[in-house]
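Showing chain A:
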Amino acid sequence: MLRVESVTKSFSGFMAVKNANLDVQQGEIVAVIGPNGAGKTTLFNLITGILKPDNGRVFFKDEDITGLPPYEVCKKRISRSFQIVNVFPRLTVFENVQVSVLSQKKKTWNLFTPSNRLVVEETVEILNNVGLIDKKDRTSALLSHGDRKLLEIAIALGGNPEFLILDEPTAGMSPEETSRCIDLIKQLSDKLGLTILFCEHDMELVFAIAQRIMVMVRGTTIIQDTCNEVRCCKEVQDAYLGGSEVCSV
Partner candidate 1 sequence: MAGRAGQKKYINLYIAIAILLLFPLFLPRFYIYLISIILLYGLLATSLNIVLGYGGIFQFHHAVFYGVGAYGIALVLTKTGFPPWIGFIIGPLISAALSLIMGLICIRLSKLYFGMLQISLGSLVWAIVYRWYSFTGGDDGIHGIPIPELLQSPNGAYYFTLIITVISMWLMYKIIKSPFGSVLQGIRDNPVRSEMIGVNVKKHQLLGLVIAGFFAGVAGMVFVVVDNTVFPDMMFWTFSLEVLIMCLLGGWFSFLGPMLGAAVVVALRTFVSTFTVYWALVLGIIMILVIFFLPNGILGYVEEIIKRRSQTGSTIKG
Partner candidate 2 sequence: MDFIYSIISPQVLSQILVGLSRTVILFIVSSGMSLILGVLRIPNVAHGSLYMIGAYMAFSVSHFFGGSDIGFWLALIGAPLGVALVSLVAERGLFQYLYEREHLMLLLLTFAVSLVFGDLVKIVWGAAYKSVPVPQVFQGFVLLFGNLPFPRYNTFLLVIGPLVAIVLWLIVNKTKIGKISRAAAVDREMVGAVGINVSWVFGIVFVIGCLLAGLGGALVSPTVSVTLGMDHTLIIETFLIVTIGGLGNIWGALLGALIFGLTQSLGILIWPQFGIIFPYAAVVVVLLFRPTGLLKSTW
């Protein structure tokens, strides 16, 4: 479904992403792992059009989407959440998601229908799914960190995606919130049939939900394979797991 071919990006000489390759099939959950500064977020920015790659191509459903602006990428039904909370702080939780749904339904040029009567059902459904419905009238700047991370995902879902990219969805969440978030991600994949690409530092979580894993080190993808293969791979253990992980096959 998504194919990234030898994508490269440098920031004034520093290679943040170097020859990255990635292949995600329809309906899969794929994790990208790698140490801090490996280039995971940059890779996601390259896929979603926030950054333009220096080299390489990105294909979605065999269509070349390299270098399209984010709003065009979004129209292909690719959505993403951000690592650093990136919501609309002055809007309420409900409005945050509603704006996203309105945009997906191409209603943003409508000047005279009151928006409080539009796309209410869709918005409520999404808020129900992520469990933020009780807090729908709160200003999003005043939410707890965990709730804002959930709102991140909710906004992404507002775009009615087929392909969902999550950048460290559980970072900074309490253990309880994390387990709820894991359930949510599984649910999205099972019930809505979303294809999901995410990155995460929490290995337990990664092994719990990912079907395949891609490992990134210093901007380069070193391996992309199933969980167990990755866990056993010597290179990965050296580079990332500190060599301490025991192969459990």
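As a selection rule, all candidates are chains of the complex that A comes from, given by their letters.
As a working rule, a residue touches a chain if its C-beta (ideal position, glycine included) is under 8 Å from a C-beta of that chain, and two chains touch if they have at least 3 such contacts; residues count from 1.
As the structure is a computational prediction, the values presented were derived from the model and not from experiment.
Any copy counted, the candidate of 1 or 2 that touches chain A in this complex is 1.
Residues of chain A that touch candidate 1 in their complex: 48, 50, 69-71, 74-75, 79-80, 82, 86-91, 95, 98-100, 102-104, 107-116, 118, 155, 158-159.
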